[in-house]
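Apart from one protein chain that is not included, each protein chain of the complex appears where it belongs.
After this line comes subunit A, so read on.
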Amino acid sequence: MTWTSPLELVRDALRGQRARDKDLRSLVSNLPYEGLEKGKQPNRYFPGNAIKTTKYSLLLFIPVNLFEQFHRLANIYFVGLAILNFIPVVNAFQPEVALIPICVIMSLTALKDAWEDFRRYQSDRKLNNMPCFIYSRREKQYMGRHWKDVQVGDFVKVFCNEIIPADLLLLHTSDTNSVCLVEMSNLDGETNLKQRRAMSGLCNTDPEFEPESFNSIVVCEKPNNNLNHFKCFVEKPDKEKVGAGIESLLLRGCTVRNTDHAVGFVVFAGHETKSMLNNNGPRYKRSKLERKLNIDVIFCVILLFAMCLVGAVGHYSWLQALPGVPPYLVPDSSGHLNSPSLSGFYMFFTMIILLQVLIPISLYLSIELVKIGQIFFINNDVDMYDPDTNSRVQCKSLNITEDLGQIEYIFSDKTGTLTENKMVYRRCSVMGTEYPHKDNAIRLAVLEGEETEEDVIFDQKPQPTKTTRSLDGSLEGNNFVDTRQHHRGRRRRKLSRSASTDVAFSSELETEVVPDRMLLQQLSRAQSSSGSGMIDPYLDFFLALTICNTVVVSMATAQRQRPAAASDNLSYEAESPDEAALVHAAKAYGFILLARTPDSVTVRLPSGKELVFELLATLTFDSTRKRMSVLVRHPITKEYVLYTKGADYAIMELLGTPYAERLSGNQKNIAADTQHHLDCYAKEGLRTLCFTKKVVSEKLYESWSVNRQRALAAIENREELVMDSAVELETNLSLLGATGIEDRLQESVPDTIVALREAGIQVWVLTGDKTETAVNIGYACRLLEEEDLVINMSCKNKLLCTSLLDCTLEEVRRYSADPRNVDTTPDISLVIDGRTLTMALESDLRDRFLELAKCCRSVLCCRVTPLQKSRVVKVVREKLKVMTLAVGDGANDVNMIQAADVGVGISGQEGMQAVMASDFSISHFKHLRKLLLVHGHWCYTRLANMIIYFFYKNVAYVNLLFWYQFFCGFSGTAMIDYWLMIFFNLFFTSLPPIMFGIMDKDVSAEVLLGVPELYRTGQGAGEYKFSTFWVSMLDAFYQSLVCFFIPYLAYKDSDIDVFTFGTPLNTISLFTILLHLSIEIKAWTWVHWVVMLGSVAMYFIVTLAYSGICITCNPPSNPYWILQSQMADPMFYLLCIITTVVALLPRYMFHVLRNSIAPSPLLQARQLDRMDPCAREQWIKEWRSFRGSRGVKCSRFSTPSSSNLESPVDIYPQSPTVSDMGDEFTLNVLTDSCERTLHT
């Protein structure tokens, strides 16, 4: 050990801090320094891989935890009071005793914290001790070590199915293509395999990979939590820089799949890894109710001060009025009496101590407990469990359950939220000709139909290859299905319910396409005519379908370590479901994607020939360009070909020369025809994609690729440079065709939307889709109704936008002024596109837009970017001061989810980013209905009532002491034993309100779902209004007056002593407070009975035991035998009975009269609850039809158990634009009639 000066240590620490804070980090291999002391290690400044997520250490637990707890204002208040009690001139109780409440609460909290921390410690230790292999120079091999031993700069070897211990820059893999497949579901939830590519040329790899030969410097960015971006370059000894991105980074927490082993260089370790930086734990939001509650707590403080002031002034005037020095006035330490004014001043503080319980400190703890209980019930709801993905509702935010009951605006994503995001190829248009794929449509319609008919139709399927797999049910087939079932996410419950054939069908739904006969003919004609040249638009179209994507091909069985199966068991791992659908479609036409490596794509043509395309570049999709391209070299023609696919508006403006000049003439209007088809697709609700081809000259390619390399190696502005280089190439495209992909509506989406709307919630759908597509889906999911007044706002410039807005507003006002539209939501819907939205949200138009939006029943925003989504949410939330909920499933919804009061993530096909950013995660949109209408309502009413009751309880109890002050010269005497007072709050009356907050059920789930209007009771101010608070405060004052003065009058002029007087008061108070709760409890289960009767029993047992044992303890109360003697006195019982009755009579009467004269909707609903289910349903129906035509239209009262399987096909025929497409486009009518025939 060498001695280092403290100065040196400080300097070293500072240097370390600087090294960590620098924007770029330079890392070198640790191997040359192996065995040296720590001070000589080059990477010593960067943290090791051991993680510590615990907050406390064993030694420092108490001080650190105390420090944490004192951050809470309430605790400081409590301790301040306890300290105040130690000052002799002001103390009200025994000083030591006054510490008990704070000690109990703080030790309970500390216990909870300690337990949580211990759990974290255990999981940390487990993680830190996971095994891994680190290269050691001394041993010349990989040594088994633990995760915690990994350091930045080490070389770590990971094997198949192992979890990666730190963020590794991939240097070598066992794969010949230097590819390593990883599963990142731990991180982002996406279950498809991701391909990572090793950086080459940095080490000797022949014949063995030698880490020791690594002598470059890795320069990388500062650690950040972005899972999809990583910027780094490696500087070789010869100063050559090689860029690397996320595609070469193995992230901690991922699992290596399909790759025997891989070696990586540790760039980030421990807490600096991306997975750890993403791991923020549960978030804490403050709910609306809690914000209101804090205001009421402030009112309580004011009330407390007022009461203390009364006490102080009262004491002063009482002393002032005394003619002499009475024997009962005790002089203080100096032997003489304080002046009345000083005594009054001291009395103020004594009163604060005496009446401290007025501020409900235990309320915060109780609320936390109640929310834990509420979350337990939400989590355990079997109706919101999805058996396909085996997932329940998850509550990520622990403290906003009650906000679910107050939602006024819902902002929903479309794709993946309303729709399944399960893409089904429907039709295509090639070179201006439409191919409607009727057979395919029939097949899809049948799959939706009854199970019995499925087999029949399936046998008739023209493609024999598919029947073998789906019907024979062989082991491989089952395994295949099984894997995919587990792997690819949810399946329609209906289809996967029982037999294995159903499971097979469900995968068929997406993957199998019945080719269009016309197109097949066209294709075979093209093949024969083009010969080996392969220059034909049809062939190119399918090649584009096959190649232009990032789909990874894996042997379906290999991936989960099953023995290899038949060779055509290809499984496509696509990042977006569209791509998979297209590849499957191409496969149906014989263009089979066989393999994809970083450098090549192998395609089998219908002729059986396999072509290997050299893959030169992949210009990945981004939301600005809205397109992606691949640049390949054709193996036969040796041409450089760029295939681009993208949104029609992103492609159409880039079109250059029409396809292949020799096909000129009548083909000139391909673009126009295709655009027409695209519009029709969109109106039908299909997602459209355009495909183009471009032949790039060799010269152009070479100059471009240089630029491209430079862009890729850049660290500054890399994204922009890479995008610019992509844009540079994507010009002058020739249109090949377009596809229409159907994204099916999720189960019960229309029902859910109708129910939410009836619940008084405005539903906004924000989508990136085209207006036509969005409107169509809007009709399909009943966001828009046919008789609605749909306002379509789309304008190019601000001026137009302003005048349009004014006009519409005027019209809407006139419309809603019409006496016929008295309902709260007029039937006006607004459709607005992204560009107009941007203008409308500018500060000068914002108010007008919001006013318009307020009048609208639903709003559909199309073509909006993620940022716009969150902006809309923010503007609505802040300007209209409403409770908002955002629901979405993809990464593009994250902003919106975070901006809303409540964010709901749908764990769907698009990964888990949305879920991770959300407060609640569900697996289907339809679950939102129960989550809001039932759980939201329950949580809100429960908590609101519990809080009001809590305030009432404390005031009612503490006021007893206050009234007594008028009879003891305002001297701060408590007539109730202090221990019993503590027990009163801690044991006798603490459990019932908590149970009330967790378990009370005002209306049953069935009725809440059947009558969504009940939800409106929670919106806006809801049940927790200021008036409610003050009414309960007044009631508390009244009750405390009764509880005090009836015994007072009864015992007046008698020989009663202080604590004998206090005992009946305490008992009466207990009965009053508990019976008050009994009036409020709506449904009594056995739990309620046990808790309520248990509380009373506990009171008597504890008090009897206490006053039976305690002879000299706790002066001055001296409770010995007091309750016993009281209980032997009939007066005690007579007092208890009459006082309780008088105290509760007004509230009881109020409830009875209100229930009889003007029953609230909730009460009527409760009456429904008491009917038997049949009568109830009948009644709801009648009630709804009475409410007018709108009610009839949506009179579907399915209880959640009777699942509502409305097939999407049924909904489509309403689309109003079907007819204008001519005979070819009568698809929906056709399916409809087809289904009808099948059923009959």
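Keep in mind that, in the parts below, a contact is a pair of C-beta atoms (placed from the backbone, for glycine too) under 8 Å apart; a residue touches a chain by one contact, two chains touch by 3 or more; residues count from 1.
We adopt the following convention: contacts and distances are computed from a predicted model.
Q: Could you tell me which of "ATP synthase mitochondrial F1 complex assembly factor 2", "pyruvate dehydrogenase (acetyl-transferring)", "Cell cycle control protein" or "Phosphatidylinositol glycan anchor biosynthesis class F" is the UniProt name of the chain missing from the displayed complex?
A: "Cell cycle control protein"
Q: Identify the residue among A:77, A:649 or A:1048 that touches the chain left out of the display.
A: Residue touching the chain left out of view: A:1048.
Q: In the whole complex, not just what's shown, which of A:385, A:649, A:815 or A:1100 touches the removed chain?
A: Of the listed residues, the one touching the omitted chain is A:385.
Q: Spell out, residue by residue, where the missing chain touches subunit A.
A: 92, 322-333, 335, 350, 377, 379-382, 385, 387, 390-392, 482, 485-486, 938, 967-969, 971-973, 975, 999, 1001, 1005, 1046, 1048-1058, 1060-1062, 1079, 1082-1088, 1111-1112, 1115-1116, 1118, 1120-1121, 1125, 1129-1131, 1134-1135, 1138, 1141-1142, 1145, 1148-1149, 1151-1153, 1155-1157, 1159, 1163-1164, 1166-1167, 1169-1170
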